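Note that one protein chain is taken out, while the other chains of the complex remain in position.
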Amino acid sequence: MCRWLAYAGTPILLDTILYKPAHSLIDQSMHSRLGVETTNGDGFGVGWYAPDIDVPAVFRDTGPAWSNRNLREIADHIRSPLFFAHIRATTGTAVQQTNCHPFRHGRWMWMHNGAITDFHRSKRELAVAVDPDLFPDIEGSTDSELMFFLALTFGLEQDPPGAVARMAGLVEQTGRRHGVEFPLQMTVAVTDGQRLWAFRYSSQTDSRSLFFSTRVETLRALHPDVEFLREVSDETRVIVSEPPGDLPGAWNEVPESSYGIVQPGGDELLPFTPQFG
Amino acid sequence: MCRWLAYAGTPILLDTILYKPAHSLIDQSMHSRLGVETTNGDGFGVGWYAPDIDVPAVFRDTGPAWSNRNLREIADHIRSPLFFAHIRATTGTAVQQTNCHPFRHGRWMWMHNGAITDFHRSKRELAVAVDPDLFPDIEGSTDSELMFFLALTFGLEQDPPGAVARMAGLVEQTGRRHGVEFPLQMTVAVTDGQRLWAFRYSSQTDSRSLFFSTRVETLRALHPDVEFLREVSDETRVIVSEPPGDLPGAWNEVPESSYGIVQPGGDELLPFTPQFG
Amino acid sequence: MCRWLAYAGTPILLDTILYKPAHSLIDQSMHSRLGVETTNGDGFGVGWYAPDIDVPAVFRDTGPAWSNRNLREIADHIRSPLFFAHIRATTGTAVQQTNCHPFRHGRWMWMHNGAITDFHRSKRELAVAVDPDLFPDIEGSTDSELMFFLALTFGLEQDPPGAVARMAGLVEQTGRRHGVEFPLQMTVAVTDGQRLWAFRYSSQTDSRSLFFSTRVETLRALHPDVEFLREVSDETRVIVSEPPGDLPGAWNEVPESSYGIVQPGGDELLPFTPQFG
Partner (left out) sequence: MCRWLAYAGTPILLDTILYKPAHSLIDQSMHSRLGVETTNGDGFGVGWYAPDIDVPAVFRDTGPAWSNRNLREIADHIRSPLFFAHIRATTGTAVQQTNCHPFRHGRWMWMHNGAITDFHRSKRELAVAVDPDLFPDIEGSTDSELMFFLALTFGLEQDPPGAVARMAGLVEQTGRRHGVEFPLQMTVAVTDGQRLWAFRYSSQTDSRSLFFSTRVETLRALHPDVEFLREVSDETRVIVSEPPGDLPGAWNEVPESSYGIVQPGGDELLPFTPQFG
């Protein structure tokens, strides 16, 4: 039950997106407008790709993002062509670094807003479904990390949309077997450093908000005076739980039960359906 | 720019007051109603007196109170006849333990809601006014701690209202000399473990809210069914920035420019005026 | 790979045992003598029973014990007839509150020094053996917490020595099935607030050190000038990984493969053998 942001495009200082806009993600950590929880002060994380290094860096800490000086330093000094940022509001699991997003496995990163409903009931069955070779690497206690490990188990590195669909299917099946009517609520971002997938789905067809930025060339025509738009490539894209800034025409809602792919050569928007085993 | 609570009376579990009431202080850390800042997530503290030990215990930490498990443990297991609790929203100074309230000196505790306006301008002059023997004990960087050290310098241990009046006078004089129209905004609680003084004052005569609980015997007559009221002595008193609970008739506003004394034998409410050196 | 201390007897300030002695547990956090790791700075915890409350308080934090001011405050102000203290040196699992000892379940507390060898190999099988109703309550990622949950699964609340023996048996069987020659190394303390059990065992018969204090009446005769000994009851007992203080005759090694029971009416020392399912 969180907020997140994913950026892919021309390398920029993280600050440009994380702090500079009005109602930025860091502002949202204290005062969100669209969320169920208006305060997201239970930890945060940023993950970014650095030049010539496959494995992304992940910086996560447990206090609120709004007062974290190290996050401010990183945002002011690091440029990246692809980064994730996440602010957390826990619904009960411990506030600890290993429960903060993004999660990482090799060169893959994952972050999530939402919840497995009544996670307590399904947790053991879902944990047991994780690939035994991966199981010992689970470090935290969240539903979000477990969803990532299930997706990895189901082939995330070969077929991201398929693996996420199988993960969602298992979560729904398992929840329903335990009497949970609407087991899954999620917006998820996942990347391998080249492409970025963003999913919006919930069992109840009432998913947490998710937005993608309008094509840069369209925005540039609408707002010729905005410097940032002149500096980034046409292929630059931002995906967010809740729009920062106040640029008219900049944000479009990701439709219910769908997912987008941000990739070189043209983005895509496709329907998403859980897949049952 | 914070919220605080002071309790004096029959020894109770801290939990009774800190967590149990609707809209408790810990709830207020996430969602305050009356404050300038609605989120108070930049550290917190509790200070309490234990049997047969003059010096109070002070437990302070830097994250939000709402998710702190150690605070929950302490509140569930410690009984005290006199305790302070404080939740902090910084307006810029560092989020660190030494900036968290309550502050302690020997058997004295101090906590504050408010600010010295444009503290940056007056800070050095005020620091220089601190008793040279006390100066090296300043550990943090807040206006609140400095106000405490000034009050100690001006005789807090002998004459609390007089020392606070002289501190307030110096803060106002110094601020005005630096062109600050309304230099001081404060509600302050201070105690030596026996008596408790609570001050409400601001240069602008527009002070942060402060409330004291109605006499227990009156409340008991109004609410004969409330168990807590049957268990505490007639002399029990609570002072708060913002009322917890929803008991009609329970809370009374401390008047502008005044201070109260909670003490054995009868409480008092008196006018407060800064005193100029 | 840690150090711990368990106290049962006349209620004392935690400080008396945790800080006051030469080479106290808190000193050991920076400079241990007997341990494999000489620095135990990866988190710590204390757990204590308060009057009239069945569930013990547990205060745990992630930094070093030696510099933790809140621990110092607690030790200076809290008296308890039965408390645990633990300092941690991680061998790889995350430094986080949920990995700090003591662990608690209802009115039971558990702490551990040692390791499940090559835990990574056995972790999943051991986790799956935990009672499904308990499984979702696992919060951390350590072998120590999992050992506690296994002991709970095997009847810790009914028969502590039997449950610990079955846990140890399962750990050894599982480890050996994965090719681990010496799967278990442990000293464990467990209590329900009335009695206290302390185990010393390792697959290799080369267990981490463990000591119990000499009977108070004997010590009192040897050291008539030691004030502390005059103040505590004959039944007071301390069990430690590494002796604090420098009182000749005060400490006795717990024999290999054995366990002690500290209880009203007379302590016991018995052999310990893992039990295979």
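The letters A, B and C name the chains in turn, as written, and every chain counts its residues from 1.
Methods note: a contact is a pair of C-beta atoms (placed from the backbone, for glycine too) under 8 Å apart; a residue touches a chain by one contact, two chains touch by 3 or more.
Please read all numbers here as calculations on a predicted model, not as lab measurements.
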(request) For the chain that is not shown, enumerate the shown chains it touches in the whole assembly. (result) A, B, C
(message) Can you tell me which of C:D15, C:D42 or C:E172 touches the chain that was removed from the display?
(response) C:D42
(message) Please output the residues of subunit C touching the missing chain, sorted low to high.
(response) 30-31, 38-39, 41-42, 62-64, 66-67, 69, 90, 94-95
(message) Tell me which stretches of subunit B touch the chain missing from the display.
(response) 93-94, 96-98, 119-121, 123-124, 127-128, 132, 135-136, 138-141
(request) May I ask you to list the residues on subunit A that touch the chain which is not drawn? (result) 48, 50, 53, 55, 57-61, 69-70, 73-74, 76-78, 97
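Rule of thumb we're sticking to: only the chains that are shown with their structure count from here on.
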(message) Regarding the subunit B and subunit C pair, does the interface count as same (over half of residue numbers shared) or different (under half shared)?
(response) same
(message) As a quick test, compute the distance in whole Å between the mean CA positions of subunit B and subunit C.
(response) 39
(request) Spell out, as numbers or ranges, the residues of subunit A touching 2 or more other chains. (result) 94
